[in-house]
Structure formats: C-alpha cells, structure tokens
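Of the protein chains in this complex, one is absent; all others appear in place.
Here the chain labels run A and B in written order, and each chain numbers its own residues starting at 1.
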Amino acid sequence: MSTLKTEEMTLNMGPQHPSTHGVLRFVIKADGEVMREAIPDVGYLHRSIEKIAEKVGYHGFMPYTDRVDYVCAMFTNQGWGMASEKLGGIEVPRRGEYCRVIAAEFNRIASHLLSVGTMAMDIGANTPFTHAIREREMINDLIEELCGARLTFNYMRIGGVGWDLPPGWREKALAYLDHLDPILDEYNSLISFNKIYIERLIHVGVISAEDAINYNLVGPNLRASGVKWDIRRDIPYSVYPELDFEVPVGSGEFGTLGDSMDRYMVRIREMKESVKILCQALKQIPDGAVLAKVPRNFRPPAGECQVRVESARGDMGWYAVSDGTGYPWRVHVRTGSFAAMGIVQKLSRGLMIADLVALIASLDVIAPEIDR
Amino acid sequence: MGAVATYLGNIRQTVSSIFEGMAVTASHFVRKPYTVQYPDRMPIRVQDTLPFRYRGILEVDLEICTGCLACERACPIDCIVIVAEKHPQTKSMVLSQFDIDIAKCMFCGLCSEPCPTGSIHHTTEFEGADFSLESLIRRFVKEPVAAYRPKKGPETDPRIAPILSRGMNFLTQWAQPGGEKPPADEEAA
Partner (left out) sequence: MQQLADHLIASGLFGAHPPRDLIYALIIFVLCLVVFMGIAFPFAAIVTWVERRVWARIQSRVGPNRVGPNGFLQWLADGVKLACKEDIIPNQADPRLFKAAPYLVMIAYVLPWAVVPFSSDLILADLNVGILYMTAVTALTVVGVLMAGWASNDKWSLIGGIRSAAQIVSYEIPAGLSIFPVVLITGTLSMQGIIRAQGWAPNNWFLFNNPFTFAAASILFISALAEGNRTPFDLPEAESELVAGYVTEYSGLRYLFFFMAEWGALFIIGAIVTALFLGGWQFPHLSHSRVVMNVLQLITFNVKVLSVVFLSMWIRATLPRVRIDQLMSLCWKYFVPMSFINLIGTALWVAIWPDGNPVAGYIMAVLAFVVLVIFLRRVIYYLRKSRMEIYVSPVI
C-alpha cells in the first residue's frame, strides 16, 4: 500500500487579525492543525520614534515616549525622565518620586488588567475581558483627574512630575483599591481557576529558566520561568527600597514551570502586589515639591547613560547619548516585547494553531513596543 | 488506581469550577451596567463632567496673550504658528497670526505649561471631528491686536481681570518647580 501524500500548508496570520495584539504577522507552516514553525514578521508599526528624539529635544520628547508603549505609558515617561536626569545630574524631590511610583503602579495594574482580559478573550471567554476593561476604566478615570489624559499621559517631566495630586484624590484612590481586591478574587473564580482555561494553558510554550535568560526575556515572562529578577528589587531606583512588597515568581503549580498558565498567574499576583505598594505609597507620601528646577533649554553635558525601569512588560532599558546641545545625539529603547518575539519561533514547533494564540497572549506582546 | 482517581478528579474539578464561574456570571445579571450612554441618554453633557485638568482641544484667550512665543517653542510637533512683531511706534508686540492646527496637536500640554498668564489652555472639548481639513486649523486672530502687557499689581481693567484670573487658575494646577504643592482650596469647577 502506497503512503498517503501529505503537504505542508503555509498559512498567513496576517497583520489584520482579531487576536494578534496589534499589527503582527506570522507565517505559519502547518501540517493540518499542528504547526511546524511560526515565523514572526514585525515592523508594521515602526514610527521612527528614536529618530524623532533627535529633533524635538529633551523636554519635547516626553509625549513621544507615551507612544512607545501606550498601554503602560507611565513607565516610558519615567524611563525617559530618569535617563535625562542622569545625564543632567538632576535630583527629583521625594514627593515627586512618590507621585511617580503611585502613577506607575496604577498603570501597572491597568496594563495587567488589559493583558489578562485580552488573554481570556483570545482563549474564547468574552466576559472576563469586559470585566477587566471595566476595572481599567475606573483607573483611567482616576488618572484623568490626576493628569488630564486617559491613555497617553505625559504626566512626568524631567525633574519630577507635571502635576501634584489633586485634593481629594488620595481618598478616591484608596477607595478604588479597596474595591479592586474582591473584584480580583471574583475574576479568579470566573476564569483563572476554570478547568477549561487551565487545560488550555498548561504545558503550552514551556520556557525553561536557562532559555528565558538566553533569549533576553524580561518581566513576568522571565519570572514565570522561576528566575527571581525584578529591577525594583535588584537594581533599585526611585523610592522602591522604602516600600515593602513581594516579587511573584512562577511555581508550576498548575502544569509545568514556565508555561503559559504560570505567566498568567504571575500577572494576576503582580496586580495584588501593586495594590499593596499603592496603599503604602499613598499613606507614606511626604509633603514638598514635586518638580525640580530644570531650565527650559536643557543642555546636559556630553556623555551617555543607561537606565532600567521595571515596566509592566519587563525591564525597559533607556539609553541616551548627549553631545552637549539641547537635542540628544541618540536615544534607544529596549523593550521586553521585542525579546519575546524572538522566542516565539522556537516555541512554536509542535504547537497547535490554537496554542499559538494562547502563547502570544501569554507573552503579553504589544506591537508598538516591538517596532517603536 | 491513580488513573481512575485522576479521571474522576478531572470531572469533579470541571464541574466545580464551572459551577463557580456560572455563579459569578449569574451575579452579574442583577448588577448595574457600567455603560455610559453617550451622547443622547445622559443627564448632563459629558464635557461638563470631565475633570478640570482634562487636556481637550486648545483655546487661546487673546486678551491676555503676551506674545512671548513660549508655547510655540515648547510644542514638539510645531502645530502652533504665531506671528508677532514689534510695532515701530508703540514698541509693543502686535499679534497678527495665531494658528493652532488641532489635526496635528497631540494634546500633550507642553504649550500651556510655560504660558505666563494662562492664555493658552486646554478646554474639556473633545468633539472636534469635521468635514474638511482646513477647518481644523483654528485661527484665533481675526485682526492684528496688541499683545497684553502684564501689570505690576493686580489687573484693573474690568474686562480683562476675570479672564486673567481664570487663566492664572489654569496655571496653579501645574507643578511649581522647586515650590510647595498648591494650596488645598484651589480646586476649580
């Protein structure tokens, strides 16, 4: 009996697709339902933001940093602020640092809510998405009162933050955090501990700790593989040394260590830790100025600097070179999503197409961060 | 025996987790929807519910514009075009053009921060969609007008005083470099 002739299908999961997080393209070589390989194709959202920095100057670049990763814009703001301050030797007042941390941690919760919500939607459950977005809307309302915008905040400035906390905001923020805790537990009973959801995610895209370090993964992706590395703990900056919080690490309790379920649960636990950080910061915030005196035409001395910020997607590195004029010579951002795209090709061998969607969602890839 | 235990355990876990999930969704049947039914089923206009610091479409109060061009320098996208010349006789600045292209504006707020009187400020308007691109260039100068000269003491002109106090209200919301936080009763409606 002759063998059956089979062919390998080449599919295109194109830039327009309801589930790739932004404009990403994958060329999938599949044998029926099981994939041989999925080759990512990035670059659809490249906007030359790093080049624009050389034209607009230090102060003017702050709104552009929002667009590097619009889901967690506070961290990009903080990164650029810290890079410019390091170049210019400026110190941020303590109340300014606390305001930065409060805004950043709220943004971390918002970004993780979006991430877990879209992950649930990609797996098929539509309800957790709307619940997560509802909670995110409440955070957006809070930040709108703080700085006037809901997505691209432009909240921080070189030397501090742009606005102080409005009167009455602390109470509203604490009331919201009080409301968020039981909602997170309810979210967990709805979807995180659902047997179908767990079965979809365990053993999918297992990344060992060694692989995670070799492929430059950062943030929750790295911590889910068991590596306890968090910039807030290991290379502390701002006022994080004064705050008491845990760093959640994946434990493989549902499936294997480093699978998609671990990455998901690390994000859920990080949200709870952020709530703890926020409660402490809102209570401990000192009085004083929030913005240091920085000249309008800011000319840092020639030199280079590198800062790292723990954003929602991981270790975001900002590298700036100054040549003594008011415009930076070179700015470079190193984001976590770009590294995560590098590991997709290796992980996709042997997965099913439905698993590819779960894998990309669990790596929390945001297209503007990859392409800038 | 272990396989049977896993088999039955799977069934039990499935049933119990689906039970919990259905209880959560059932509890949502009797909760208030979070939707805001904009724009026609709202008791008040959305623009009036937005906070004071909301960065909507820009507006310029020409009566208090000093012609310092700080906003034009600060804008990272060059969407503000101002033409201000020194009048040969009166030696004061005359503004003959003040255009803001809100099609380009990214509502970052970097222009309203350095304004000394608060004449350029954000409103809570966000509905700016229109049919032609030219209508998105807001021209604030109808005929050349003299720039404002801030006085040493309080402003005495009754026409300009309320506009100036409103402008300064916008400015107090911004963080003062090196200064203390704004007074607690300075929350404008």
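Just so it is clear, a residue touches a chain if its C-beta (ideal position, glycine included) is under 8 Å from a C-beta of that chain, and two chains touch if they have at least 3 such contacts.
Quick caveat: nothing in here was measured; it's all calculated off a predicted structure.
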Within the entire complex, the undisplayed chain is in contact with A, B
Which of A:Leu45, A:Ile196, A:Ile213 or A:Val321 touches the chain that is not shown?
-> A:Ile196
For the chain that's not shown, point to the residue among A:Arg134, A:Arg150 or A:Arg233 touching it.
-> A:Arg134
Sites on subunit A contacted by the missing partner chain, in the whole complex | 9, 11, 17-19, 32-33, 120-127, 129-131, 134, 179, 182-183, 185-186, 189-191, 194, 196-197, 199-200, 352-355, 357
Even though one chain is not shown, subunit B touches it at residues 7, 11, 18-35, 37
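Throughout what follows, only the chains that are shown with their structure count from here on.
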Using mean CA coordinates as chain centres, what's the subunit A-subunit B distance in Å?
-> 26
How about subunit B: which of its residues touch subunit A in the complex?
-> 10, 13-14, 17-18, 20-21, 23-25, 28, 34, 50-51, 53-55, 70, 74-76, 106-110, 113-114, 122, 173-182, 184-187
Using the touch rule from the top, collect the residues of subunit A that touch subunit B in their complex.
-> 56-57, 59-64, 95-96, 127, 134, 137, 144-149, 152, 154, 157, 159-168, 186, 189-191, 193-196, 287-294, 296
